[in-house]
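All protein chains but one are shown at their positions in the complex.
Think of it as A and B in the order they're written, each chain with its own count starting at 1.
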Amino acid sequence: MTAAPARHIRARGGLHGALHRSKAFRGYALLSPALVVLFVGVVVPFLILLMMSFWTRQGFDFDTTMTTLNYARAVDEPIFGTFLLRSFWVSGIATVATVLLCYPMAYYVAFHVHRNKMLWIILITLPFWTSYLLRVFAWRVILGYEGVINASLLSMGFIEKPLAFLLYSQTAVIITLAHAWAAFAILPLYVSLEKIDRSLLEAAADLGDGPVRRFLRVTLPLSLPGVIAATFLIFIPTTGDYITPALLGGPDGAMIGNLIQLQFGAVNNWPMGAALSIILTLWIAAIALVFVFLTRRAERVVA
Amino acid sequence: MRSGSYITRPNRTLQIYACVFLVVLYVPVLFIPLFSFNDSIYVRFPLQGFTTNWYVDLMGRDAVWDAMWNSVRVGVCVAVISTVLGVLTARAITRNRIPGQNAVVAFVMLPLVIPGIIFGVALLVLLSRLGIPLSLYTVALGHLIVCMPFSVATLLPRFEGMDGSMEEASADLGENGWWTFWRVTFPIVLPGIVASLLLTFIVSFDEFIMAFFLSSTETTLPIYIWSQLRFPREFPSVLALSSIILTVSFVLVFIALWIGRTGLIEKDHPRPPEAPKS
Partner (left out) sequence: MTSSNPIISIQSVGKSYGSFRAIKEISLDIEHGEFFSLLGASGCGKTTLLRMLAGFEDVTDGAVLIDGEDMTGVPPFLRPVNMVFQSYAIFPHLNVTDNIGYGLRKQKLPKAQRQEMIDEMLSLVQLDGYGARRANQLSGGQRQRIALARALIMKPKVLLLDEPLGALDKHLREQMQLELRRLQQALGITFVFVTHDQEEALTLSDRIAVMSGGAVLQVDTPAGLYEHPRTREVASFIGHMNFLEARVTGRKNGHATLDVAGLGTLDVPANGAALSTGDRTSIAVRPEKLRLHHSAPENGQRAVQGALKMTTYLGERSHFHVEVPGCDRPLAVSASNATLQDGRANAIGQPVWLTWAADSLIMMNDT
């Protein structure tokens, strides 16, 4: 009978041991709620969207026969291509502007802020967390026909009538996008700059490089992964932005996001909207691949 | 400190640039509260005089209170659910070596980068095919997708920064997984959990595009604001409402970021240097 307690422990432990052993299994068990949510909220909707993009509108219903008609329209009718290209153009300019303007700021915090670094980071990223709609709205207050700039210039007598190009233009969209996404660009730039070993710069100085050459030959190449990440993180979401062009773009500044919304709203051609969404997704995926490739190369250079 | 070193010595130009940058970052947003106290329905200089009328007017509208209440309800639910999911995900990723975990993280983070409109229309299509009517629940589902990356991104560094031997020490001292979680893991990651709750609440509270596609007649605050933008007469009250939302957001986010980062920078449990593990 002396063996009984030991066997008891073994049996109980055996079950636990089996669980303990498959750590991967337990990991997936913990992940499963999140994965289920993502499956229901992302994968399934996307598959249905993909399916719908091959349907056509039939009055207030859909013709569920599979056809590539929507894609053919997207290619043939110039309006779709125009919107897509304009989206890339506008968000491309905004992205470049944002990264260029944010880089010195990130550099300053990484290299020249010694006390209260955390406070600086929080101050810079704080606006990013607040309502995107309201930040865009703020620019409407400033750039609007009756906005701060126009009204002030008018009252001071510099202009006769409001400057129309300020609002409802691509420029307005670009300014607003660059401003609204700045905080998003700062973080990856800051992280990559902060990681740079200060002794590398001291070595460069020791070997005869002045500040400019030191920056071009050491700091910039080593911070490239951050630059690429920031570019990616801004370019992708701004391409499909809806609020900014809707509030500030006007007819000239409308982007692909507005066109998609139109299909689901006023135009009421959901299959076409689905097809446009899929095209936008594919474009984004293609660009993401390019960025992944660039990041790999940049990291190989850094490492 | 390295403040005195050659490489990091003060640079006047950069200093000025940084100050200008901060001013430009904040000033546009500050116009909103500024004009919300202006006694004119036109947004222009010079200011016409101080008034709180727009705020008083706002308080008297049922639609504002309804939208506020809807936003709070959705925000609280989304914050709690996404933080719970974030804890489970961060815990699974840091403590269990799961195959393909990088793919899982990338998948969770996807909504951070992909334009919200794609997720919005995709969910809209799914719900309409299933015949599920739009409601605050569908808005919450959309917000959950948007908020999960923030929750995971906030909690992951917390779990990663926690010395794995903390949990082992608890097991060694006789506590099973459940008690170990509540007595050790939870208190250590608590700042991250608080930060995640606050941030996801704010993200949901401020979210527009998902709610735009997925809400019905019961609207959230951003949708209410959107609907009022069409009426120039309503401009000042929109400014007042926006000021309130901005103030609440700034305060909550500042607290969240402060709590979320505090423990991470002054690491309270450094690993020993030179740890020769066999």
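Observations on the structure shown:
As a working rule, a contact is a pair of C-beta atoms (placed from the backbone, for glycine too) under 8 Å apart; a residue touches a chain by one contact, two chains touch by 3 or more.
Since this is a predicted model, take the numbers as computed values, not measurements.
Within the complete assembly, B:176 is the residue of B:176, B:216 or B:247 that touches the hidden chain.
Listed residues B:184, B:197, B:238 or B:257: the one in touch with the omitted chain is B:184. Only one residue in the set B:48, B:165 or B:216 touches the chain that does not appear here, and it is B:165.
Along subunit B, the points of touch with the absent chain fall at residues 163, 165-166, 168-176, 179-180, 183-184, 187-188, 190, 268-269, 271-278.
The rule is short, and it goes like this: only the chains that are shown with their structure count from here on.
Within the complex formed with subunit A, the residues of subunit B that make contact are 1-3, 5-8, 10-11, 14-15, 17-18, 21-22, 24-26, 28-29, 31-32, 35, 42-46, 84-86, 88-89, 91-93, 95-99, 101, 104, 107-108, 110-111, 113-119, 121-126, 129, 141-142, 144-145, 148, 152, 199, 202-203, 205-206, 208-209, 212-213, 222, 225-226, 229, 232, 238-239, 242, 245-246, 249-250, 253-254, 256-258, 261-262, 265.
By the touch criterion given at the top, residues 23-24, 26-31, 33-35, 37-38, 40-42, 44-46, 48-49, 52, 101, 104-105, 107-109, 111-112, 114, 118, 121-127, 129-135, 137-139, 141-142, 144, 146-148, 150-152, 154-155, 179, 182-183, 198, 201-202, 205, 232-233, 236-237, 239-243, 247, 257, 260-261, 264, 270, 273-274, 277, 280-281, 284 of subunit A touch subunit B in their complex.
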